[in-house]
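With one protein chain withheld, the remaining protein chains of the complex are depicted in position.
Presenting chain A:
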Amino acid sequence: MQIEVSHLVKEYKRKKNPENMLAAVGQMFRPKYEILRAVNDINFGIEKGEAVGYVGPNGCGKSTTIKMLSGVLTPTSGKVLVGGLEPTKNRQKINKKTGIVFGNRSVLWWDVPIIESYKVLQKLYEIPEKRFQENLEEFADIIGIRQLLGVPERQLSLGQKMRCNIAAAFLHDPEIVYLDEPTIGLDSESKLRIREFIRQMNEERHTTFIVTSHDFQDIESLCKRIILINHGEVVVDDGIQKIQKNYQSKKQIRFEMDQNPWLETEKFTMDGVTILDKTPYSLVLECEIQKVDAMAVVDQVSRACQILDISIQGQDIESIIREIVTEKG
């Protein structure tokens, strides 16, 4: 196990919101605190080379966990081991082998050419010159920053900046990389480039990734496993395909037909099937897979009319996760 998290708890002290003005004045002198449990007894393990999506709604404890993994925060109780070491006690040692990307902030200098910022990182991580050049050469094309190296960051677009920042996190051959919303606010070209790069790093260098993102395309294209947390607790921890299979509750079937026999009715003739959309020549149904088999629905429709075209779509991972969160929340 490269990363081991057991019974991890993090509590914050937060000043209690005063009920009235008088209480507010009183609290200036004797503040009342309430304990906030941001992370509540979390357990998971991550193997070397795994790519894990760490997802959950805002404020669920995602970034608090990442901060504890990277040694920024000390856990209230429980244990974190990264490569067998405790992050807060061996911060600098572990940090040498980890990289971190914050989607909403840049770690490069605003005023100087990108390559100059990289050179500082080279000294910071003590990257041998040869390795530094090799990595630079390799990344330049994959993530498309060759032309950007001589340009100061202030003259780059958001997407270009982010690409430079992501490459920066890989210069020192990290074994683990934390990606916090790596594609937030980017255009699709930049997103694609970044995903491609990360995937390649994962496959070729077996870099371990933990990705937090609200963009499920990121998660789906990068990770094989999802850890879903809500209210500071792990709700689901499984492979994406398994989650899709186990939690899939609905399927969408779209028909194109010569004429629509259900045009005048509101209800489909089978239980567990609802009509989402209809025109004289098409019909979109949603069926609950617990109650009804999709093939039976197709049968039913084909008996009533002539089907010209058909497509069946499973639920995407995003809506599955949304359902799990609302159900268990």
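The criterion applied here is as follows: contacts are C-beta pairs under 8 Å (C-beta built on N, C-alpha and C of every residue); 3 or more make two chains touch, one makes a residue touch a chain; residues count from 1.
Quick note on the criterion: contacts and distances are computed from a predicted model.
Enquirer: If you had to name the missing chain as UniProt does, which of "ABC-2 family transporter protein", "Cell division protein FtsW, lipid II flippase", "Molybdenum transport system permease" or "Extracellular solute-binding protein" would it be?
Expert: Missing chain, per its UniProt entry: "ABC-2 family transporter protein".
Enquirer: Where the complex has a chain not shown, which of A:Ala51, A:Leu73 or A:Ile253 is the residue touching it?
Expert: Touching the chain that is not displayed is residue A:Leu73.
Enquirer: With respect to the chain omitted from the figure, which of A:Lys13, A:Lys32 or A:Lys291 is a touching residue?
Expert: Answer from the full complex: A:Lys13 touches the omitted chain.
Enquirer: Looking at the whole complex, which of A:Pro18, A:Pro57, A:Gly78 or A:Pro152 touches the chain that is not displayed?
Expert: The single option touching the absent chain is A:Pro152.
Enquirer: Who touches the missing chain here, A:Tyr54, A:Phe102 or A:Phe197?
Expert: For the chain that is not drawn, the touching residue is A:Phe102.
Enquirer: Given that one chain is not shown, which residue among A:Glu4, A:Asp41 or A:Glu116 touches it?
Expert: Going through A:Glu4, A:Asp41 or A:Glu116 one by one, A:Glu116 is the residue touching the chain not shown.
Enquirer: List the residues of chain A that touch the chain left out of this view.
Expert: 12-13, 64, 67, 70-74, 88, 91-93, 95-96, 98, 100, 102, 105, 107, 109, 111-113, 116-117, 119-120, 122-126, 152
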